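To start, I am sharing the structure in question, which I have written as structure tokens.
Apart from one protein chain that is not included, each protein chain of the complex appears where it belongs.
Moving on to chain A:
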């Protein structure tokens, strides 16, 4: 393979390969891109194999591999009993590059410039030892500050400890552990082979978890000196991509809430999600990544739910209205957001119910007095206290009302109230809705409202032919046929042929249509990835067209004196190039925000 063929070769391979290679080329250079593209296509190779296939000298390959491994772009694996080292592609590093801009801007807004600097340095180097970083600073006071920032980023899980096994592919680690366990599980005449394998698998699972969790105990991570807990400076830390993915999930969920419930509720929801974000379940789990371990989709769902339930049981993803009240943004004004007239009525209804339950006299009297009271008093008599200190009327009761709204959606239930006043987020089921709503809105915006209507109708019908569909969507059959063609072409529908004669004559055959989420989402995701890669190579291409001008700007003597040294036409081109790049980057980021949902 030659570097000139790289874009085309990776483009034809798979959208992922196209995107990853383009990113690698932009950030890491041609050699890295070639190696990555080669590893994506061949799976895993030794250094000599890579050199053979890419026609890059072994020495150069090896030095490139070192830095790629450091950047978490490549895994290595040494087979026990053999000297050969195999290299395979690691998505994490490239994904971090993909999100790097967003990561830094997010850390800047939430943790400040200094934290962003630390994160940026970690991103650039792949991983760093805290000691090395701190020792580069001369100012003693600053040193302490930086250590505190590290501590804060670490406790919020933006950075995590990097250990040797993080450089090995999960599949290989699993396999090694599994083979070992299997060997140590004795064969007996009383247990069947199936049972033995299952037993070995269970044991390996425990071992695997132990391995992953090893070195994460407070003893390994923290040092306590003079009563102050701080991070062990000998730790090697790296950026935690899954933490950022959680943040992206929060953003997507808030957008969903904004479109389904309303802006104020969505902002409360945002605060709530941020409250539990750090301890929310990861988007992926190593067990789901190990090929062949969890095959059944039902089992996978069960597994994901079990993780979530465990977090709920441990109260990690559970929050309380009062906790939330303290964290709401200051500019949030909830006054009059829940209608007053109903507000009064609401406070009365539970009592009316209890009145019919047994106690006759007293409660009825109470209602009478309340009718003449104003709202604040009726609230107090109900046991809820209005917080007046912050002065903007964000009472606990109002927040509670918004949380109730969020948890009572007829489609997606954004929150679940587990006990009065405390809520949790049903991540697993919400992700399903998130994908569904985004997908449907994409259909609406690209293929039009008629396609949207037909698709949703077909989803509720499960399966249907043109006639049934056109009867239920009240559109002309001709329109329906056109729309179905569009949907089929975009791989959003499946067609089933139902022949009615032995020769399968086309005139007698009729067709049924159905929508299958998994395949549609997969196709959409690939399309989005492809489009992202296209934008990147487009930017590359038009920069290439003006290479001479851009190089001129980079020259030392020109820098800073562009106004004097460049022609007016050159300045104009430069400006248009810049706007074009900005608009393309915006486009890229918008597609990226969609792609994250289907990842």
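The definition used in the following text is that contacts are C-beta pairs under 8 Å (C-beta built on N, C-alpha and C of every residue); 3 or more make two chains touch, one makes a residue touch a chain; residues count from 1.
Rule of thumb we're sticking to: contacts and distances are computed from a predicted model.
As stated in its UniProt record, the chain not included in the shown complex is "DNA-directed RNA polymerase III subunit RPC6", which appears among "DNA-directed RNA polymerase III subunit RPC6", "Coatomer subunit gamma", "Intraflagellar transport protein 25 homolog" or "Kelch-like protein 42". Summary of contacts with the chain left out: across A:319, A:437 or A:513, the touching residue is A:437. Within the full complex, the residue among A:58, A:124, A:197 or A:263 touching the omitted chain is A:263.
Note that of A:161, A:453 or A:515, the residue touching the chain absent from this view is A:453. Hidden from this view is one chain, which touches chain A at 11, 15, 251-252, 255-256, 258-265, 329, 331, 333-339, 342-343, 346, 349, 401, 404-405, 407-408, 410-411, 437-438, 440-442, 444-446, 449, 452-454, 456-457, 460, 472-476, 489-491, 523-524, 526-531, 534-535, 538, 580, 583-584, 587, 589-591, 593-594.
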